[in-house]
Each structure stands twice: as C-alpha cells, then as structure tokens.
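With one protein chain held back, the other chains of the complex are shown just where they sit.
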Amino acid sequence: MRTTGYVWHERYSWHDTGTFAGIIAPGSTVQPFHNFESADSKSRFNSLVEVSSLIDHLVKVPARIATDEDILRIHTPRHLDFIKNQSELVVGDAGDGWSPFGHKGIEIARLAAGGTIAAVDAVLRGDVTNAYALVRPPGHHAERDMGMGYCIFANIPIAIEWARANHGIERIAVVDFDIHHGNGTQSIFADDPNVLTISLHQDRLFPQDSGYVTETGGSGAEGSALNVPLPAGTGNGAYAAAFERLVLPALRNFKPEAIFVASGFDASAVDPLGCMTLTATAYRQMTASLVTVADELCDGRLIMSHEGGYSPVYVPYCGLAVLEELCGFETGIPDPFEFSFGNSPAHALTQAQDDVLNVAENIARQMQLIVG
Amino acid sequence: MRTTGYVWHERYSWHDTGTFAGIIAPGSTVQPFHNFESADSKSRFNSLVEVSSLIDHLVKVPARIATDEDILRIHTPRHLDFIKNQSELVVGDAGDGWSPFGHKGIEIARLAAGGTIAAVDAVLRGDVTNAYALVRPPGHHAERDMGMGYCIFANIPIAIEWARANHGIERIAVVDFDIHHGNGTQSIFADDPNVLTISLHQDRLFPQDSGYVTETGGSGAEGSALNVPLPAGTGNGAYAAAFERLVLPALRNFKPEAIFVASGFDASAVDPLGCMTLTATAYRQMTASLVTVADELCDGRLIMSHEGGYSPVYVPYCGLAVLEELCGFETGIPDPFEFSFGNSPAHALTQAQDDVLNVAENIARQMQLIVG
Amino acid sequence: MRTTGYVWHERYSWHDTGTFAGIIAPGSTVQPFHNFESADSKSRFNSLVEVSSLIDHLVKVPARIATDEDILRIHTPRHLDFIKNQSELVVGDAGDGWSPFGHKGIEIARLAAGGTIAAVDAVLRGDVTNAYALVRPPGHHAERDMGMGYCIFANIPIAIEWARANHGIERIAVVDFDIHHGNGTQSIFADDPNVLTISLHQDRLFPQDSGYVTETGGSGAEGSALNVPLPAGTGNGAYAAAFERLVLPALRNFKPEAIFVASGFDASAVDPLGCMTLTATAYRQMTASLVTVADELCDGRLIMSHEGGYSPVYVPYCGLAVLEELCGFETGIPDPFEFSFGNSPAHALTQAQDDVLNVAENIARQMQLIVG
Partner (left out) sequence: MRTTGYVWHERYSWHDTGTFAGIIAPGSTVQPFHNFESADSKSRFNSLVEVSSLIDHLVKVPARIATDEDILRIHTPRHLDFIKNQSELVVGDAGDGWSPFGHKGIEIARLAAGGTIAAVDAVLRGDVTNAYALVRPPGHHAERDMGMGYCIFANIPIAIEWARANHGIERIAVVDFDIHHGNGTQSIFADDPNVLTISLHQDRLFPQDSGYVTETGGSGAEGSALNVPLPAGTGNGAYAAAFERLVLPALRNFKPEAIFVASGFDASAVDPLGCMTLTATAYRQMTASLVTVADELCDGRLIMSHEGGYSPVYVPYCGLAVLEELCGFETGIPDPFEFSFGNSPAHALTQAQDDVLNVAENIARQMQLIVG
C-alpha cells in the first residue's frame, strides 16, 4: 500500500518577505503592502491538510536543517557566505533585489532545503512511497552562485545531491510545473547527463530570457533538459497534452531512479502573478500521471517540493488535490473554485498551444529525449 | 483646455465585503480570508492619485447620494426594497450569494451610483471635459431586478437615465473593458436603440453563459450591443486591435452624445481573478483612443466609472495611466510592473485573437454596428 | 516525571469573527476592521510552541467534538438550538450581538468545548499530569442559556460535567485569571457547593455589573465563589499577592480533586482590551503556584483552557511561559517585551490594590473560603 510523507515546519510561515507591493520594493512612488510571496498560501494549505483530516492519512516527516556541507554540494562558498552575511541584517536579499528575507533568514532557508532532504530521505529509506515537502522559501530559481526570484537555496538540487551522496542513486528526473521557468535547477544540472530537468512554464514570464524550447542541456549532457514554454492563458487541456506527449514519454525514456517535482501552483486561474487558467483538476491529473509513471519506473519514488503559488485562497485546494493523488485517499472536500473556473473554454487545447507542443516534440525527438 | 473631474468618497473604502476566501463564502471546508473585492485596490489607487500630485490637475467632484427616484429609473421596486431589507442585516447580499455587503450597505451603494451621477453632471454642465468616478461597489453586473457579481446597483445605467432626465441628451455609448462581461448594462439597455453597449471581456469568465459575440441587441434595438469575448491570456496587442477594428468604428458609427466607460482593471497581468495580461500601457492607450473619439464625436464628453480590478498593487498604476490620459498631465511616475510584464510575448496579437476579432467584425458589419 | 498534554486544532483558527472594529459591529459610522478576537494571537501562540520546539516536550492530545449530550449537561436546549440555527446563517451571533461567528460556527465551538474535554480526559486517565487546551472560541462568559462576550459554549463547565459523568470526580476548583470576570462559570455553578470558582479581573470591565467581591456563591453554595476585582493598571506584584493571600489559601481550603484554569492573557501590558500591566513573568509565576498547589492537593491535576488575550504579539510569550511551567521544560526563549514592560513601577503592590485584597480576604474568611 502506498504511503506518503509530508513535511511542514511551522517556521516556514516565519519567513519574512517584508512590505513589498507584490513584487516591488516600496519607495517614493510605491506604497508599501504585502509581498505576494507571503506565508498565507502555504500556511493555509497546511491548515486545510489538517482541517480536512488528510493529515491522518499522511506520514509526518520532520524537516531537518541543511548544513553547510549539504548546501555546498550545490552552491558556491561565495553564495553561502553572501546569504550568511545578508542574514545578519534587518532585511537581507538573496541576490537580485526581488528576494528579500528577514533577520536570520538563512535559518529558514536551511529548513526549506532540509525539508526537501527529509522528504527524499524518507522515500529512499523506504519509510514512505512518495513525499510532499511543503517548504518555504522556494528554490527553483536559485542558481549555484546566486539566489533570485524569492529563492535563496536550490532546495531540490540540494536534496538530489544529498540523495546521491547518501543513498547511492544517480539518475534523477525533475518535473517543474511552477508557472515560472525552473532556471536554477536547469542551470545547476545543465552539464549533468544523469539529471533530466523538465519545465512547463508561461513563455518568458520569469526569468524573462530563459526557458526557451531550444534549451536542451549543456555540453556533454545534450538532451538532459526539456522546456515547454506555453502561452499565457493556457488551461487544463494543454497541460494534460504536454504531459501525455512530452513529460511522460521523456520520463519513460530517461528511466530515473527517482522523480522530483518542483510543485508550484502559480499557473492556477486565481494566481495574481501568473496568467494561466489551471484548476485543481489539472494538478490532480498531473500528479496522478506522475504517480503512475513513478510506479512504472522507480518503485513510486516521487518527491515533490513546494515552489511558487500566490493565491492564499486557491493554493490550498490545488495542493489538497495533489496530496490526495499522492496518498490515494480522497477527503471528499470539493474545490470551491471549480464552479467558477472549471468550465472555462480556456481548458481546450488551442492551435497555438498545440504548435508549441509540436515544436517541443520535434526538438525532443531530435535530442532523443523522447523516442518513437 | 481639457479638464477632468474626479470623484472619490472616503466611504467607498468602508464598503464591507466580509471574510470571503476571495470569492467563496467561508464555512466547514473554507477558511475565512479577505474578499478579492476589498477596499485596497481602490483606496490605494486614490492614494497614488494624491501622492503623485495628479490630484492637483484634476477637479474634485463630490459624490452625491442616489435617491430612490434615481435608482428606480433603472431598477425594479422589488430590487430596491430587497437591498433596503438586506441593508438592515449584519451582513446582506445583493442577490446571488456572491455579493455580500455590510450593515447599512445601501448607503454606500447609493454613493457609488451617485458618484457616477455626479461625474456625468459635471461633464454635462460643462464644469469639466471628462470625468473619472472612482466608486465602490461596482455596477456593471447589476440587472434591473437583481444585483450580482459584487454589484448592488447599476451605477452607469442609473447615471445615464439621470442624464437623460436632467440634461436632455439621449444617445449614449458605454464601453466596458472590465475583464468580465458587462451583462447588467447590456441587459438593461437591450431594447433601447439609443444606448450602444460594447464589452471586451475574457470569454465566458463571468457570468459564464453571457457575453457571446452573437449577442447584438434586443428586439427593436438590433445592433445596439457589441461583444468581444477574448481568450484567456490576451494582451495589449489584441486590445489595441479590438479598439482599432471594433470599438472606435462602432462609436464613430453610432455617434453618441456622451461616452461612458465601465473601467475595470481586472484584465491586468497581475489580477488574481482574471487571466489576461494587460499592462498599464494598454489602459493608457484605450483611454487615449476614447479621449480622441470623444473629442471627435461629443465635445470630449467621456465619463468613466470604476468597476472591477483586484490587484491592490497594480490597479493604482493602471488607473493613474487612465487619469493621465483623461486630463493630459503626465506625473512622470513610472509603472513599476512594466519591467516584469511589459515585454511579454503575450502582447502580440495571436491568430486565435484575430479570429475572434474577425468574427466580431463580420457580425458588427451585418448588424450595421460598423460600416465599410 | 511531570508530563503535559497540549490541545490545539487547526480549525480553531478558522473561527470567523468577521469585520468588527475591535468589538464594534461596523455600520454607518463605524469603518470595518478586524475583530480583536481573531485567530492571530492563538495561532501565533501555537506557532511559537512549535518553532520553539517546546512541542517536543508536550504530549499532543487531539481535540474531540463535544456532542449535544456533552453540551446539554450545561446549556439549555434553547441555547443549543439557538446556536444551531445561528450557525446556518452567513453570520451568526452567540446571543449578545458582540459575539459573531461564521457559517457552521457551531462545529468549531464544539471543538473548543471538546478540546477542553480531551484535556481533562487525558489528565484524569493519567495519560498526562496536566494539560493546556489552546481552544477557540473561548467559554468563560457563556451562561447556561446564552452566549456572550465572544463565548458560545461554556468550555470549562462542559468539561467539568463531562469529567464528573465519566471519571467519578466531584469536587472541582476553577481559577480564572482572564482580565474579564468569569461570569459564566460562576453563574453556572453558583448553587453547586462542590465547584469553587475564583476570578481575578479588572474591576467592572466586562460584564460591567458583575464580579463584585461580594459575590460569594448562590444559595446552598455560600462560599463557593471568590472574586478579586482589581483596579485598572494592576501589575505583577498584586497578582502575586492575590495568589498568595487568596487563591492558594482558598484552593488549599477547598481541596479540589482537580483544578481548572480559565487562562486569558488579556491582563497583559500589551493587550488592547485590558488596562492591566502583567508581563509573562506573572503568568509564569501564577502557573508555578498552581502546579505546586495541584501537586499538593490533587496529584498535579491541572487543566488550563484558553480564554481571552488579544495581543497577537505578546500572547505567544505569555503562553509559552505558562506551558514551560506546566511541563517543566525551559525553552530558553527570552520574553522580548520584558525589556520594555518588566521594570514598570506598576508591578509594585499599591495601597489601592492592597485594600481590595484586604476586603476580599475579610469576606473570604467570613465565608470560610479561607481560614486562619
């Protein structure tokens, strides 16, 4: 029987992103407000997990603290030192001026990376079949030498290298359905033929000059990256098609020993930062596919780590759908937004989306990412 | 020289929409939060108008209170009584269960309709060339016999009938660029050949079964409604094209004595409820076009009344762009979100959007809404 | 070795008290805001318990749902039906117009009463030595036939009667250090000589005409109530003296089989609703005394149930001090407010406070509440 690990640490909700006006630092012509990247969406997701009693069908996995050694498997000493120094300030920043964090923020960033480590550890030790690490801050934009886009450390890459160092696995796939390009994960493993990075994202949203379909892996690792830059407005249908035609074939072709997922919910129809139209149904279906393919390929070893998602009101339901699919238990709690967004014509696959998938398929075939 | 009236009443920020989770009433499986329709976006818009000193280039027009007589020009006595009764409760609702308001909420709804009346009055008396009524609650979903979609009374229709009754004008056009269909305005004037209602909106967003391109006016008023249901993800380019190919020709063909605008900012790239990708530039350009066509057709008589827009951080800048175009004064305050969303590939006109415009053009030509 | 049970249910943070301006219902002349009785103080208290790792030194006790039978041991069927009906509304009220709750609010009220039941059950079964039920909504103002003052059901009285019915104990003392008079608890047990109710509170704060020193128990139960109405501004010294001279002697004289505590933190120096000046030190000392006397009298059986306390920033530290004393583990986390409020001259016992204590002592001696 399938069991699912669940990582949440209350201190994730203490990560302090200040009084930004969404993504903009306040100043002479910008009134202070709340950062989009606030605790709300994540702590409310955890709250629904508890209130729904889904928690009783999950295995709580305590987060650990990522050590310097853990972090330095991925990041440069320069970056680690930079974050240590910024953490002594009243307000620090991970490197790009858009990624503020509070005093002692590194402690929470260590817990986020460590939460992802704890998740993969639980899976690889066989304590659980798969796991969801509801961590904060996120990680998929962080590069080896700098943080960016709210991300301080690269949670998933740190967990991957930890797993390689401690569990003797080697071949890993990462599927990133956050609306933004998983540039950090991709760049970190660009030259590593044993890590396949797949990113579905809104075309040129963030980082703006990144995530092109033509990015297919670095030297010596050609065919280790797959990018599907979908147009604004994309809905459930195109994501399903992208999974069917690209993600699942690529995973089956790659044959990973474990699958990581950069699980962002900012492609939902109710997200302030994204312009996609996904509903919880899409997240449920993607997860169901990933569970199936993980069963096929790697004994179900699926480790999801939370990335973006800025709707305090919808992330909980999207996340609940994911967790239900991971663990196989249905709470019976309806998605209250389905009524409003489930019937949108945006869920049909459009010609423009189909064109993107065709181009991506052609490139993927050329690179032998997918076959047949 | 052009002058612009500006209506804002502090009590608009007192309109109480409760603890909804965005659009969902809280309950057993829904944690309370904030209603998307909160004071934030509007009061922060007004705040920027003041802090930017744009206010010094506007003519403040005091809101008035819409009387029963004003309201009954549009609404049924049944609806007015219903709202009066709901206003005696701790929490009332405008009719659909998604439109909560606080005790004595009718007083603020009267001020919102009355603010739009005050705006048109200032314009038609010649006190100002054009006017912006930054009112709350909004109005464009309200139908003759019921409120809905956050709307209690039909602010613009009430102001139109007030103007007809008091200023001897007859022929009016309403342009609605809120992301949702302006169903209320359209239905109220469906059979009135002297009111042209134009709505650009996300296809089947809200109300879901409304705003089809084939809705072109009721009996005896064929060709008095124009609907442009654009797909999710639509950006600046398609809105510009829609204005060029549909909105402006239809206005020129219709030759109104005054133009009203249902000014919603929920098609912005940062809106939680919409999935369009507009930036402040689009709102600036649409307004510039409307100012030009109003100059051509009706001595510049343009009356904008605020509708939706649920981004507390971006509505202020979109609104500022609109006001700058109305009054012709540039504050020099940059749009801080332009950097992130201005270069999106979503701003190019797509084939799918072009198809919608072509269909709408064909229908509009058939209905003699546009010529040539 | 002493062990401490800890009850917290995530759904306590879903209790919806609407958009009151502190304690005032919004309306024509009252701008909506947040209710003082919000989730913040309690959920932040729980958050600190987790982040501090104190949780690892506590025994988590799951809340249960109080059944109709449990509730009807205390409340009238009329009151239970009233709450059931109010819970079907969008917004209900517990009876006095100052106690709003959201749709299905009864479910959370059942969990609050049930959380207190779970706490006493854990203690009386011997699973733990003592217990803290961090419940919401509070209970100490609720009377048999109506709710009031944010309270829906009388959590502690319900737990007492449950314990009597299920664990064969009879003689109970309740110590209430919430700043408001524990009128509900007192009135419910007014005529029961086997329940001693002690309340320390700000003189005539709420309910205004209640909590006089002369209230000493109903007919047949003379000497079963002890009230210490302290003047505004009272600090740590007077509370310590009140414990030394009144609370502890009365408990020793009464010899309860278990001691309940109505644990409110609204007498803290940082509370918006109260005008007392307590710091965490006072709460620590009162708890230490209660632990000691419970050890002496009733095998350490101490059950604390959370009542008021409206400072989201200070309640966590006051609560942490209480929990540390209950379980005997020191987290080492300093009280960050001690620097500002710990040295206040208000902590010295004043003549006026001493006068109150003297009067109370005299009355208590007359009533044989204390001896010697």
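Observations
Which chain is which? They are A, B and C, in the order written, and residues in each are numbered from 1.
In this text, a residue touches a chain if its C-beta (ideal position, glycine included) is under 8 Å from a C-beta of that chain, and two chains touch if they have at least 3 such contacts.
It should be emphasised that the depicted structure is a prediction, and the values quoted were computed from it without experimental measurement.
Here one chain is not drawn; of A:D16, A:D121 or A:D203, the residue touching it is A:D16.
From the options C:N85, C:T292 or C:N343, the residue with contact to the chain not on display is C:N343. Panel shows subunit B; residues 9-11, 13-14, 46-47, 50-51 of it touch the chain omitted from the view.
What subunit C contributes to its contact with the hidden chain is residues 21-24, 29-31, 33, 40, 44, 47-48, 51-52, 203-206, 208, 231-235, 269-273, 275-277, 311-314, 316, 333-334, 336-337, 340, 343-346, 350-352. Across the interface with the omitted chain, subunit A contributes residues 13-14, 16, 18-19, 25-28, 31-32, 90-91, 93, 100, 102-104, 107.
Methods note: only the chains that are shown with their structure count from here on.
Look at where the CA atoms of subunit A average out and do the same for subunit C: the two points lie 43 Å apart.
Remark: subunit A and subunit B have CA centroids separated by 37 Å (rounded to whole angstrom). Centre to centre, using the average C-alpha position, subunit B and subunit C are separated by 51 Å.
For subunit C, the set of residues touching two or more other chains reads 13-14.
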